[in-house]
Every structure is written in structure tokens, then in C-alpha cells.
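Data block below; observations after.
Omission of a single protein chain aside, the complex is shown with its protein chains in their original locations.
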Amino acid sequence: MAKPLNIGMIGYGFMGRAHSNAYAQVSHFFPTQLKPVLKAVCAREEAKVKAFAAQWGYESVETDWRKLVARKDIDAIDICVPNNLHAEIAIEAAKNGKMILCEKPLAMNAAEGRKMVDAVEKAKVANTVWYNYRRIPAVTLAKRLIDEGKLGKVFHYRARFLQDWTIKADLPQGGTGLWRLDINAAGAGVSGDLLAHCIDTAIWLNGRMDSVCCMTETFVKERPHVLTGKVEKVGIDDACIFFGKFANGSLANFESTRYARGHKALYTFEINGENMSLAWDLHDLHRLQVFDYKDEGKIRGWKSVHVTDNSPDHPYMDKWWVPGLAIGYDASFTHQVADFLTGLETGKPAPPTFRDALETQVILDSILESARTQKWVTVPKA
Amino acid sequence: MAKPLNIGMIGYGFMGRAHSNAYAQVSHFFPTQLKPVLKAVCAREEAKVKAFAAQWGYESVETDWRKLVARKDIDAIDICVPNNLHAEIAIEAAKNGKMILCEKPLAMNAAEGRKMVDAVEKAKVANTVWYNYRRIPAVTLAKRLIDEGKLGKVFHYRARFLQDWTIKADLPQGGTGLWRLDINAAGAGVSGDLLAHCIDTAIWLNGRMDSVCCMTETFVKERPHVLTGKVEKVGIDDACIFFGKFANGSLANFESTRYARGHKALYTFEINGENMSLAWDLHDLHRLQVFDYKDEGKIRGWKSVHVTDNSPDHPYMDKWWVPGLAIGYDASFTHQVADFLTGLETGKPAPPTFRDALETQVILDSILESARTQKWVTVPKA
Amino acid sequence: MAKPLNIGMIGYGFMGRAHSNAYAQVSHFFPTQLKPVLKAVCAREEAKVKAFAAQWGYESVETDWRKLVARKDIDAIDICVPNNLHAEIAIEAAKNGKMILCEKPLAMNAAEGRKMVDAVEKAKVANTVWYNYRRIPAVTLAKRLIDEGKLGKVFHYRARFLQDWTIKADLPQGGTGLWRLDINAAGAGVSGDLLAHCIDTAIWLNGRMDSVCCMTETFVKERPHVLTGKVEKVGIDDACIFFGKFANGSLANFESTRYARGHKALYTFEINGENMSLAWDLHDLHRLQVFDYKDEGKIRGWKSVHVTDNSPDHPYMDKWWVPGLAIGYDASFTHQVADFLTGLETGKPAPPTFRDALETQVILDSILESARTQKWVTVPKA
Partner (left out) sequence: MAKPLNIGMIGYGFMGRAHSNAYAQVSHFFPTQLKPVLKAVCAREEAKVKAFAAQWGYESVETDWRKLVARKDIDAIDICVPNNLHAEIAIEAAKNGKMILCEKPLAMNAAEGRKMVDAVEKAKVANTVWYNYRRIPAVTLAKRLIDEGKLGKVFHYRARFLQDWTIKADLPQGGTGLWRLDINAAGAGVSGDLLAHCIDTAIWLNGRMDSVCCMTETFVKERPHVLTGKVEKVGIDDACIFFGKFANGSLANFESTRYARGHKALYTFEINGENMSLAWDLHDLHRLQVFDYKDEGKIRGWKSVHVTDNSPDHPYMDKWWVPGLAIGYDASFTHQVADFLTGLETGKPAPPTFRDALETQVILDSILESARTQKWVTVPKA
């Protein structure tokens, strides 16, 4: 018998839509007993939140998140608001005994993140952070290959997240969709927004990072601020490059920017092992590039694996269509909900939990410290 | 105010799932007033159809399609059963004044198709055929570029639909998922199943086809039949190649097979115009390849357009995510429902209607006749 | 000890340069005992042929090919003139006991070709036709994989040779570089010029072709003729598409055109076997695409093999640079000379001989007959 899991969503932007879609789709494709119910959505502007609720089928609305997190009929709080609000909401939700699904990055910094971890662990509530790229089937397949030991000793891990949407110098900071340019709302620039994804995937695939050395740049120094109406100093990092060492001895080379003309959302990673190398590109998210040194010499080459077989070979894909037919970006969220629900049913929480996400936050703090001090930084324990 | 459109679905296989997903998603992304309601689903095995209804949220089930098409509370019938049942159901549904959304190909042959066209036109019911690939954003973009006259005189149109899933000689014909190998259920092999898509896209993009010359091959001559349990002669075409001429003077080269090892669902087309060429590949459905001869000579080259901008530039994509984030195969069905609903609201039916699909059926008949007679065939008027 | 092989070259156009380069390079890379010596080059315009001789280091010039083929100090005649002159020169050269290296296609048609074969076989002179693409390392590797039996039963062979350089309607026929548009000089259009290559590779890789069905088109019906100064009817095929059957049961799909905007010299082939598929593209000639069904299911995909290892794994490449460094188009000619010389030394002639090339000529005749009669044609014995 299906059992409802009542969702209370806070925020309705890009991520609010992505999460709502995941809740709506998950039971059509994944056979969990728990079924998400879109119980309530919360945002400050009543007319807008009502329209959103109507469009997605939320049963009710709130305009004060404190009311939402206190509601008895809500099982889980989904936090889709700017980063500077994550901690306060999450801690309050935990106090109210709610499960929490929080957008990434976990927090504005590691200190805040630690408080959030403490809160959910003290309250013993299920929790997860939406690092959705782990659940792109090609990325999950990479994880499996690594766990099977196919790579051997790893020498290199590289990741990039390149965009180009902020090149326009007259783009304001703050406001709908643009809070990511406002240091007070976002906490950081491309490091927290984009490299956070790269780091989460990396530590999942390649383990702990020991030390980092970083540089950041802010190309456009001043932008008009939507809230104040004034031209203000830009506080975020427009670009961020770092290298470093993983605990397994491999070298890291990471880069992110919003000034790479021609790249919309080029999140790529590549991992070079003694026996196998893997590479992936969000722009063609359904493919995993695999170089298998064990292949016969004369026909050794990078394989472009179209990760769309509806068989257990290809993670999650047995639930979708037939071979060759790609799923979209949005499916990664659906998979995360499916795994979260399964985690609730089995008692084995699906990563990344808040604690897992804190590790990424600690590395983010370390790279920004390195950029500030122009020195190598040893990554502290999360 | 939202108005319901009550759907009665017949069949629940691969396409039943794809259509159900489209009905479930469309209102979350597209602002139509009509909202599909999953009113009933029909299939012979009661336990299975009930499970399907529960999974997808259908309000009721039927095990006799005649009951379903007679139900007063159903506005539209969706036909997702093997090809040999399309005509009978569609004609009966039309008699009952139901709108019809029919899986492709329209019918077993053109004669059957004509009866279906007559039925829906006589009954004046809205109708469409699920040639979903027209609504992949990259394909729709190709249509726009052609309609803008960017290509100039067209010289060549090529299409292929290559698969490899029937190479195994011990695969049975008939049965769940395998009725496509049974001539009595499918009416044809790769021609009707795969080339039908290629032809539909082609005549939409490049206009009427005048004459064709075709060869077919059945590589595996006998297969066990699931229903009879006996090894029987295989009646379908395993491979089909044809060339011909479009009314605009351009040359056609089409091929389909299920024996092209390494290709899961390689539906590709390429159109070469005097001033611009376009190419597309279902395996990377979010990309359109564009060669623009007007580009400066020294930097002229094939452009890989990532058709994911959330702006009116890229068809349908303003309704989804942000630039660089691909949608999946399934979205093509969602788009078709959106356009079907808009067509109902505006009174301008969204193609392809049954009549449009009949043109494809006539060409399918012509190529199979050519293969049989080993002669060129002039394509008759649809 | 090195022994000279005195070359007498007739013609100095595109192919004259390509062959001269091959003679100049071969001994630097391949350890044959015979070393080509650029003894003489022949063309009608004395000033121009002298300049060419000076540039390439030919020891002498002739302006009458009959004198050249009669010269005692010439061992081998290289024929690089328009197709309508091949037969006469080759037959005369054979009479004079010269080895012959003839540009492709062998002749204007099979009848002419048979006379040439008779002439060289009667005279017992070494002979070869410059179907150079066999000796692109990636193509030779394909041959090896096929010979090793890796493909299993073959189902499909496809080839295309697409160009776009004759779209301009005011391009003249005839004259330097444009004799390929003149039916009297070329004998045929894209069929003889481009499909000849595709057919040669195909029968080498996939064996004899049994039957064909073809269509041709001449898009630009009239062009000014350089020699007469008048606008004349164009006699060549601008585009040519055919399908057919190989003796091994596999299906052929071939196409060539000079009206495919965006393609400079897109010679591609793909062969689909039960266990392995191979694909190649002249635009990236150093890569072979390999799909190996024996690979583990979850990481099965098309491999892009960079055929540049300086090891015996990759044909010819042990003679060039280091892994990853590509050779050019021109190397295919160097390899052909190397193999021709080795053939002379070992007594095992390197294919394709005139007799091998006659098979291609017979197929060319068959497809053009099919296009003319609009019927299937059984390919006669060569």
C-alpha cells in the first residue's frame, strides 16, 4: 500500500520547479511505497505562490515559512531559497522534527553548515542535499566502475563548470534569478554555485581532498544592485581555479567561471586511473566516455557509452524507456527523490546527507581562504 | 480557469507510459487552459491494468475498449495498442464523437488509413497521430529555419533509423514488446515502425515525395511465434532502403534496419540546401548541426547548436530549465499534448492529423510495393 | 644496396603532385631496396612542365607522352591525366614493357578497362591503380579486423562521398581542374570520380557485389564549356545513389554528390557485422570507429581509435612519428608506393592491380546502366 509523504516546499524558482517535477514524477517510474504529496508551498508573494500551487497541484500555500515548518501535516521541508536562508530554516525545521531536503550548497560557509548538521543529527530527522548530478545515470555508472576497482591507482581528477551568462557588464546583482550575483544572498560566486557540484561529485567518486591552492577573480567589479538601486561593489568570485591533492594521491585541477563564452553549462569531469579513464560532460549528460586499457591494443580508444539501456547495466534506466532514448536533466532530481524514499524505507539514508555536504562546504571554505591568502591550505576535517 | 479534458487510454505498454507521462506533465510546464485528466485506462488483463492505473493515477479501468469508447465521461481516446487494432478502435471512437490521439503508424496500410481519415473527418473530431519527433526542439528549430527560407534550393534529404536489437536469431515474434516482429500485428517491419518516423519528419520539413525505389530484406527468415509456439516464417522487413525524389527536386535516401550493430536508436536526418545544411541525431537529440554557407569563409564549419536556451529562440525550451540543461525524449510527447491542447483552444489543429499521417502511410505502401515489384513507384495522392 | 626505379610521370595536376610527393618521401620512411627516381615528367605545355620538374626535382621533361613511354631509361609510367587518356597511354606503355601506375578510375568504362587489363597481363608488366584510400592506416586496420573474422556475419555496408564544390551554377565544365565536369574527359560524374573510391574500398573489405539499383541526377543541366566557349549540356551525374546486394548477403547503400553543402570531402563508410561494426570518415582520417559487441555490456560503446601508434598494431604507423601524431592524406600515396615496391621485390603484386580495378569499373557500368534503365542490374563478372 502506498503511504503519503507530505512535502512542504519553500521557494518556487528554478529549483522549486525542478523539485516539484521530481515529486510529481517519481511514483510513475519508481516503485517506492512512500508517495510524495505536494501538501504546501511557501513564498512571500501570495498571488505568485498561489499561481505556482495551482500549476503544480500543491494543496495549500503559506507566505511565512515559520508557519509551514510548524504545520503538523507536513512530513518533509524542501528548501529552495537563496543560500543565506538555508541555515535558519533548516535548523527550525529540524526542531519541528521535519525531514529536510535542502538545495545546494548546504550553507553560506562551513560554520553555518556545522550548525545545520548538528541540528538534523540532534533531531534525528532524515536529511539530504540536492547535489543532483550524482544521479545522472552516466555519473552513477562512473561511480560503479570506480567501486568495482576498474580504474586501479588514480593519478588525476579534473573538473570544470563553465558558463557565460554574466559577461554582460550591465547585468544587475540581486533580484529574481540574479541573487546568485549578490554576495549577501549567495555567500560566494561560482565556487559555491558551480564548483560545489564539482566537489561533491569528486569526493564521492575519488574520496577526500587533503590540500588545495586556489585563485579567484572578479572580472566585473561593480554592478547595479536591484534592491538598493545603486551601483555596488561585486563581492562574488566570477571565476575560480584551484589545484590540490586528494587523499589517494591523485591531483585535482578544478575550474569554474561564468565568463567562458560559448559554454552554457559545461560541467565536465575526467578521472585518469592506471587501468581506466572516465570522462563526462553535462552538455551530453547521457554519455559516459570510457577508456579501457585492457582492451586489445589495436582497437583501444575512448568509448562513447550511451547510458540508456533499460537494463540493470545502466543505473536507473530500467525504469524509463528503451535503449537509445535519453532522459533529461530533470530526471536526476527524480532519481534523488526515489533514492531518498528508498532510504526512508530501508533505513539506509541515501547520500549526500547534510554531513556529506558539509565536507564540500569545508573544501569551499578552504579554497576561498587559499585565494584570499595566496597560500596552500590544508583542508580541515569536516 | 482550467478545463478538464478527460483521457481514455487504450494500451499500457511503452507508448502507454510515454503518453501518460505527457498528460501528467503538460500542465506543469505549458499554460494551456485545458488540462488532461487521466480518466480511464483500458487493457484486457484486469490485474495489470489496475496496477498501471494505480501507478499513474488513472481514475478507473476498463477491460473492453468498446466500453471505454462509449463512456460519456471520456473526451479523448488515446490508442496505444498494436497497429492491427488502430483502425477498428479509431473508427468506433469517432462514431462515438471522441477526439482521438493515435500511436503511429496510423494504420496497417493506406486503405485502412483512408477509412480512419474518413471516420474522423465525418465525425468532425479532433485527431492527431503521435509522430512525436517533430516536437523535439532541435527538429522544430530545423523546421523554422526551413520555413524562413534559409536553405535555398534543396538538393538532398537523407534519413536513417538504425537499431540492432533483433540480431539474436532466437528472439521470438509476437508477445509483449515483440509484436513488432509479427507481421499480423505490426503490418510491416522497420518500414512501418521506424521509417514511418523518418518519412513523417521528411515530408513535414521537405514536402511531398513523388517517386520511390526500394529494397527490403528479412535476414532472419523464421522465428518461434509466441502465440502459436511454433517456428514460423517471418513476414516483416528487417531492413529497408529506398531512394526517390521529392516534389521540390531534391533526392531522398532513406534506410532503416534492426541489424546495425552498435546503434540503439540512431534516427538521423540531414538536409542539404544551397545556402544551409542541417543534420540531427536522436542519440543527441538536444543538438542541431547547422552549416551556414553565409558564414565568413575562414571560419565556416558545422555548428553544434545546443538547443536548450530558455528563450523563444529555441522552440519549447522557454518552458523548461536554463541554458545548457537538456530535456529528454519524453518531452517530445509533452510538447505534442501541449500543441494538441492549444489546437483545441485556437481551433487550428496541430499537425500531424490523421490526414497528414495518411501521406506517410501512402509512401509506406509505395516503398513496399516497389520492394515487391523491384520497380520505381510513383507515389499516389494521399 | 638501393636500386633505382625510374619513374616517368604523365600529368602534373593535383594527382601529379600527390604521386611525386609519394616517390620523394617513400625511401625516407620505408626500407625498400628499390628507390624511385624522378626521371622524367611529361605534359603538353613545355614552360609549365619545366617549372614543375624544377620544383620536384625531375631530371628531364617531355611534351609528348609517346616519347616518354618509349624511353629506355624509364622503368615505370605514372598516368595522372584525365580519364579519357588512360587507356591509350597504358596500352602503349605496356607494349613498351613499362610498369604502370595509373590514376583511378582505371578507364572510361569496363570495355576500355578490359583492354587495359589484357595489355598489362599480356606484357607481364607490374601494374597498379591509385585507389589510395586502402592505405590510410585506419582503413587498412579495418581490413585487418575483417580478415581476422571479428565482424561475424555482415548485414550492412554503407558508403558516402559528399562534396559541395559544384553548387555554383556558373562554374564552367572542362579546363584545368574542371575536366571532371566534362563528360568527354571524365566519362562520368561523381560515380566515376568519387563512388569509384567507395566501391574499391567496399569490395576490398566486403567482397563482390551481386546486384545494384541506382538513380542519378544532374542538378545543373547546362554549363559553359571552357574549350568551346559555349553553354553546353552537362553530361555527368552530379549525384548518384544506389543500393544493392553483396555476395555475402549484406546490403549496400552508396551515395555521392557534389551538392551536399558543408561537406568538403566526406568519404565515409560503415560496416555492420553481427559482432562488430566499423566506421570511418576521411575528414578525420586518422580515426577508426569500432563497436565491439564483445565488450562488457555496461561499458559498450563506439570507440574512437586514434590509429597513430608507432607499433605493428597500427598499419604503416611504426614508420612515422609517435603515438597521437597524425599523418596526412598524402601518406596514403606514400604507402601505396611502398607496397608497390615491396610487391616488386617479393613478386607478390600489391593490390589493387588493373584487374582488381576492373571489378570497380564493372560495377560503375552497372550502376549507370541501372540509372539509365531504372531497373535492377546484375553485376557481370569482371
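Observations
Chains: A, B and C, in written order; residue numbering restarts at 1 for each.
Following the convention adopted for this analysis, a residue touches a chain if its C-beta (ideal position, glycine included) is under 8 Å from a C-beta of that chain, and two chains touch if they have at least 3 such contacts.
Computed from a predicted structure; not experimentally measured.
When the full complex is taken into account, the listed residue touching the unshown chain is C:Leu282, out of C:Ala159, C:Leu282 or C:Val337. From the options A:Leu181, A:Cys213 or A:Ala265, the residue with contact to the chain not on display is A:Cys213.
The residue from B:Lys245, B:His314 or B:Arg355 that touches the chain not shown here is B:His314. Although one chain is not drawn, its touching partners on subunit B can still be listed: residues 141, 144-145, 287-288, 290, 292, 295, 297-306, 309, 311, 313-314. Residue-level contact of subunit A with the missing chain is found at 155-156, 158, 162, 164, 167, 213, 215, 217, 219, 239, 241-244, 249, 251, 253, 255, 257, 259-263, 272-277, 291, 293, 302, 374-376. The missing chain lies against subunit C, touching residues 2, 14, 17-18, 20-21, 24-25, 27-28, 54-56, 163, 165, 263-266, 282-286, 306, 308-309, 320-331.
By our rule, only the chains that are shown with their structure count from here on.
Separation between the centroids of subunit A and subunit B, computed from CA atoms only, is 35 Å. The distance from the centre of subunit A to the centre of subunit C, with each centre set as the mean of the Cα atoms, comes to 55 Å. With centres taken as mean Cα positions, subunit C sits 42 Å from subunit B. Residue positions of subunit B touching 2 or more other chains, listed in rising order: 263.
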